[in-house]
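As you look at this complex, bear in mind that one protein chain is not there, while each of the others sits in place.
Letters A, B and C mark the chains in the order given here, with residues in each chain numbered from 1 onward.
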Amino acid sequence: MPAQDVTAYLTQLLESVRGLDRGAPHDLPVHADADTDLLAVAVVDVDGQVWSAGDAEHLFPIQSMSKPAVYGLAIEHVGLDEVLRHVDVEPSGDAFNRISLDPESNLPDNPMINAGALVAHSLVHGPDAGDRFERIQELHSRMAGRELAMDQDCYEQEMERADRNLALAHLVKALSVLPDDPHDVGDGYSRQCSLEVSTVELARIGATLAAGGVVPGTGERVLAREATQQVLSVMLTCGMYDSAGDWVSQVGIPAKSGISGGIFGAVPGRCGIATYSPRLDAHGTSVRGELAFRRLSLDLGLHVLRPRRPQG
Amino acid sequence: MPAQDVTAYLTQLLESVRGLDRGAPHDLPVHADADTDLLAVAVVDVDGQVWSAGDAEHLFPIQSMSKPAVYGLAIEHVGLDEVLRHVDVEPSGDAFNRISLDPESNLPDNPMINAGALVAHSLVHGPDAGDRFERIQELHSRMAGRELAMDQDCYEQEMERADRNLALAHLVKALSVLPDDPHDVGDGYSRQCSLEVSTVELARIGATLAAGGVVPGTGERVLAREATQQVLSVMLTCGMYDSAGDWVSQVGIPAKSGISGGIFGAVPGRCGIATYSPRLDAHGTSVRGELAFRRLSLDLGLHVLRPRRPQG
Amino acid sequence: MPAQDVTAYLTQLLESVRGLDRGAPHDLPVHADADTDLLAVAVVDVDGQVWSAGDAEHLFPIQSMSKPAVYGLAIEHVGLDEVLRHVDVEPSGDAFNRISLDPESNLPDNPMINAGALVAHSLVHGPDAGDRFERIQELHSRMAGRELAMDQDCYEQEMERADRNLALAHLVKALSVLPDDPHDVGDGYSRQCSLEVSTVELARIGATLAAGGVVPGTGERVLAREATQQVLSVMLTCGMYDSAGDWVSQVGIPAKSGISGGIFGAVPGRCGIATYSPRLDAHGTSVRGELAFRRLSLDLGLHVLRPRRPQG
Partner (left out) sequence: MPAQDVTAYLTQLLESVRGLDRGAPHDLPVHADADTDLLAVAVVDVDGQVWSAGDAEHLFPIQSMSKPAVYGLAIEHVGLDEVLRHVDVEPSGDAFNRISLDPESNLPDNPMINAGALVAHSLVHGPDAGDRFERIQELHSRMAGRELAMDQDCYEQEMERADRNLALAHLVKALSVLPDDPHDVGDGYSRQCSLEVSTVELARIGATLAAGGVVPGTGERVLAREATQQVLSVMLTCGMYDSAGDWVSQVGIPAKSGISGGIFGAVPGRCGIATYSPRLDAHGTSVRGELAFRRLSLDLGLHVLRPRRPQG
């Protein structure tokens, strides 16, 4: 498709999902106050070309969409084997009233749920909590193509509601999986989740993963190819909460959602994709964003398991 | 049975279980260093008469055996209905790597597991954490018939290993079940568990529950009859961890064990019973103590569901 | 209480619960067509004295209320140890869409859920399925004081909906716990559940258990005292489905409900109690019957854990 056609397609795509008004923003004040009319989509290919539509420059906290890159960073810093000794890669529920580690391994099920994300955060090299956050901020900034900053309100609101994450951090500490102080890790993780990004920047982060760790456009390598493949694998099976199988069969794009209303994905060797709309379904996933992803996958043939006949 | 016959029976009972050398003391240093030859049993009837054998004056931390009285105290302070809004009464597992609240109610399953015991502790009237502990210490002292003191080593060791309890406290806080600061509650609970008692004193605590809240001998009422019946009910179904049904059918005495090696029980209207021996089975229950309880129940006909034909 | 006072009390009790019109009969046609105005209560003491009020002679299928006596019969026929090798005694859920045996033992959790009841049925001595049912029919008849007959409609309707029980029977067979053909056991179990009883007869069955296996009035022993104590223990902790702890703490009477609308209980050494009203709550327990049991326990002081002070 020529570039202008892609832009037109994305504009049409937004209009086709705008009618969906189910769901509500997350009740954290910084999200609850968001304008629910905001709507955006962006695609960045592995060559760095950018297409977008809607409010694609609007900034919002990255929240759980920071988990994939931080998992990749932990792999870079301590090696995949060491990371796997701390966090498993199995899809699994993680209901709010239940905190569960694998009964045999005592490990968090995967790095896309909070327990595993806290451990992945703690494995990023310090030496201390401040350095850890700086490394995470720096990686996201390089991928996004701009010096990212923390949303102070979001951070403070997260800290006021940190009990569940602190429960998780104390539990993994009790089981010898956490190499640092639970409250320091909880604080750093709240900072990580409060980094502000735009929809275009999220798509660029996805495109970097799609390109094996090389930032599209600049050509700068920020993650090793092996680490990126691991990140994409975990995003595919564990990125979309309770419906891993449904997502894989119907969309087939490694992706991660956040409670701010964003979703970003990465199609290996092709492009990064991101959407933004604050209304969430019961799983905390953007209602319009999820539908947009389903259509994008189908319309552009992005499913990673699309079978193909040999080319004549 | 005449009094001297009971003493002879208890002495024989200890000899009959002494041969069991399975199990090991808990690995908390204060327990790990315990003399595994220590062995004791005591019975106190609802009139205050005392029988004992073995090392029945040896002191050890009360640990989880403090849970029943603290649950009763919470009922006294805020009422049964309010307590039931914070802690359920259903038997349930609580494995070390899994922290689970009831999926529908978001409440801890019962006050005999740590999550529920932390909440029960927090419901005791303050106004602050220090007062709360004093009330708990005072109640146990009145039941035991002596001013009980805290084992400082036990307290400090518990605090060093508090991560799992802190995880539980943060989780119940996150679910709005905990009315105080998680770390204050964790600290107070560690103090509660470190109160030192003897086997005879534990039996006296049991006898107070058996007598409906009146201390045998002194006649002082320390808990209401309704609160005591609730405590006994929860002890019967939830007091012995993973084998509630097995305990009810084979022993049939409301009881609670602690990782220090004690077990205490209460036979309504008849007597309190306690045993002490530091070697624990995989569930954290004293191996010799459990067997002694089984034999006591059978030999003295203490099963609360013993069917009876009409007299004469 | 003099006898006429008990009758007056029971009459008042029925009036006090008649206002409750929540719930609905079970959707098996034989139950769905029941007259929801039917209401009855009966008490039979261990001497054989009978008090009743309401429609206490109305007949209905015994359904799950046959489980306790059949469990007792299996213990008589093969011994408690052998029964425990086939069915555990732990309280546990058994949701309709989940068939679960204990993960370590591969045994049904207890004989009050269908999986365990099917196994208990299969352990009753044959030599064949027909004999097995005759033994069960005979035991219930002797306890009830009348030759009980099967409700043919109930049996046929149960057989039409037998898939879940057949699933359970095949599963326990697959795990080597079932000593007979799954379909034969399923058929016999449907017959067992279709035996017709009245409220007074159910109370007499309860009184026999309360008297340790001796039929009140006739003095005939039909079960050993040890078997009866085991039956009462399992009824107390596993008889009332999902709320074992709630039932023990609030009612404290070993009891069993059935989807026909009956509940029967046994207070060791004192009496059997039964109620009947077809409207069920979400757990399949009679709404009016459950409330009647709560009041009976409180008003007559029947809680088995009622603590007592020494008699001056």
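Keep this in mind: a residue touches a chain if its C-beta (ideal position, glycine included) is under 8 Å from a C-beta of that chain, and two chains touch if they have at least 3 such contacts.
Model, not experiment: these values are computed from the prediction.
Considering the complete complex, the chain that is not shown touches A, C. Checked against the full complex, the candidates A:V70, A:V89, A:L166 or A:A203 give a single residue touching the omitted chain, namely A:V89.
Considering A:L13, A:L28 or A:V46, the position touching the chain not shown turns out to be A:V46 (whole complex). Residue-wise, the contact with the chain that is not shown comes from C:L171, picked out of C:L171, C:L195, C:V287 or C:V304.
Where chain A meets the chain that is not shown, the touching residues are 45-47, 88-91, 110, 209-214, 225, 228-230, 232-234, 236-238, 243-246, 248-249, 252, 254, 266, 268-269, 303-310.
Even with one chain removed from view, chain C keeps its contact list with that chain: residues 95-103, 106, 161, 163-164, 166-171, 173-175, 182.
The definition used in the following text is that only the chains that are shown with their structure count from here on.
The minimum number of touch steps linking chain A to chain C comes to 2. The two copies, chain A and chain B, are related by a rotation of 180°, based on C-alpha atoms and rounded to the nearest 5. Distances between chain centres, each the mean of the C-alpha atoms, put C farthest from chain A. Chain A and chain C have centres, each the mean of its CA atoms, that are 54 Å apart. Chain A and chain B, compared by their mean Cα positions, are separated by 47 Å.
Our note on geometry: chain B versus chain C, Cα centroid distance of 32 Å, whole angstroms. Within chain C, not a single residue touches two or more of the remaining chains.
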